[in-house]
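One protein chain is absent from this view; the other protein chains keep their places.
Naming follows writing order (A and B), and every chain is counted from residue 1.
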Amino acid sequence: MIRAILAILRKDLTLELRKAENFIAMMFFAVIILLIFSFALPPDNDNHKNLAPGVFWVTFLLSGILGLSKSFALEKDLGCMEALLLAPISRGAIFLGKMLGTLVFLLLMLALLIPLFSLLFYPEALPYFFEVLGLSMVTALGFSSLGTLLSGLTTDVRFKEILLPILLFPLLIPLLLASVEILAGIFAGRGFQGELDWLKLLVGFDLIFLIASYLTFDFVMEL
Amino acid sequence: MKLVRILGLASALGLGITAWLVFYWAPLEQAMGFVQKIMYIHVPSVLVCYLAFFISFLASVGYLWKRTEGYDVVALCSAEIGVIFCGITLVTGAIWGKPTWNTYWTWDARLTTTLILFLIFVGYLLLRRFVEFSEQQARFAAIIAIIGFLDIPLIHQAVTWWRTLHQTSTLFSMKPGGAIDDPLKWMLYVAMVAFYLFFAYLLTKRIQLERQERELRRTLAALE
């Protein structure tokens, strides 16, 4: 089981590294969203202080969903999905391998997003780099669990580009609210201490949907 | 067949009695006045909506477990009716909100939760549209219904912490001062019973229809 998970994870990461243009496109998209926010929102720093947590996570959601929809597209390309499904491994192993691949990929993106975000939108964010990265791990886990499930589910569906966000974003609202509130606490210098309830909610979200997605993934992978 | 007819008559009677009682019997609520009467639609609707989504959730679990089409029919029909009552809840909430809070929409916790639920289950119905009718459609839809239902407590908790403007649920709180006057409470119970009957009627009728439609389409496909 663990062997299969690691094999899939390693394979996905190798592919992502070779097709770096995907990652670059995603980062580029994130930068564009940040620019749009900078132009669309009032420019003074006081306002940005209030807006910063929301802008950060919205940027993450919008660019992260690009990474999600790709995860299964690369399996479909030359018919590999069938080969993967016919290998003597459990669906759960495929789910965890894919989910971890997305997670690593998103964390890499977030690690780059934080400096870009402080450069383009809110300079005071950079000193909190490690706190934000720590929070990112918790947020990205929930995002990639539910995201992997739904991205697998929509791979063969018509209009999947629209359907995936329509299905995913409403479900992610608790995750978004919690991440925004915790990030606001971090930017206010309180670390995680101020928002422990929110952190519990976020971890709860991660656990519930990691388990639920793991269990229901079997039903997604039937043809 | 017979059950559907009985439920239909009973719910027509129930809704009629409720309407009569609301306008001719129930006293005016002192603080909010006439507009408070919309509560007799708003509160039962939201309860029916949650019940419908719960039934859809149970039927979806049943479908994934047993893989028999009957569960899928129930899940679909119940979700459809749930979305309608969810919509009624949102609209009546807005009508109530205008005179009460002087705005059609407030980001009050329960209203917001209902809105998000509405979005999730509209997504559920859209998915059903986008995937062709098949066993796969039933499976995918079941997963969304299950995940969506599991999300409800999290959404509710998150939205509550995020912002609470709404008065606490007056009907169920047992605080002596906050409870509604007795006749108003009884009025609400009557309305709830009527709405549940109406829901039972709609659900059985819709299930019957869906079954007939599938059967008909199968027959037509076999003739081709």
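The working rule: a contact is a pair of C-beta atoms (placed from the backbone, for glycine too) under 8 Å apart; a residue touches a chain by one contact, two chains touch by 3 or more.
Basically, contacts and distances are computed from a predicted model.
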Worksheet item: When you check the chain that is not on display against UniProt, which of "Roadblock/LAMTOR2 domain-containing protein", "Multidrug efflux system membrane fusion protein", "Heme ABC exporter, ATP-binding protein CcmA" or "YceI family protein" does it turn out to be?
Response: "Heme ABC exporter, ATP-binding protein CcmA"
Worksheet item: If the missing chain were put back, which residues of chain B would it touch?
Response: 67, 132-135, 214, 217-218, 220-222, 224
Worksheet item: For chain A, which residues touch the unseen chain?
Response: 3-4, 7-8, 11, 14-15, 18-19, 74, 77-80, 82-89, 222-223
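Keep in mind that, in the parts below, only the chains that are shown with their structure count from here on.
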Item to complete: Averaging only over C-alpha atoms, locate the centres of chain A and chain B and give their separation in whole Å.
Response: 32
Fill in: List of chain B residues in touch with chain A within their complex
64, 116, 119-120, 123, 126-127, 130-131, 136, 139-140, 142-144, 146-148, 150-151, 154-155, 157-159, 161-162
Worksheet item: Tell me, which parts of chain A touch chain B in their complex?
Response: 146, 149, 153, 157-159, 163, 166-167, 170-171, 173-174, 177-178, 181, 197-198, 201, 204-205, 208-209, 212-213, 216, 219-220, 222-223
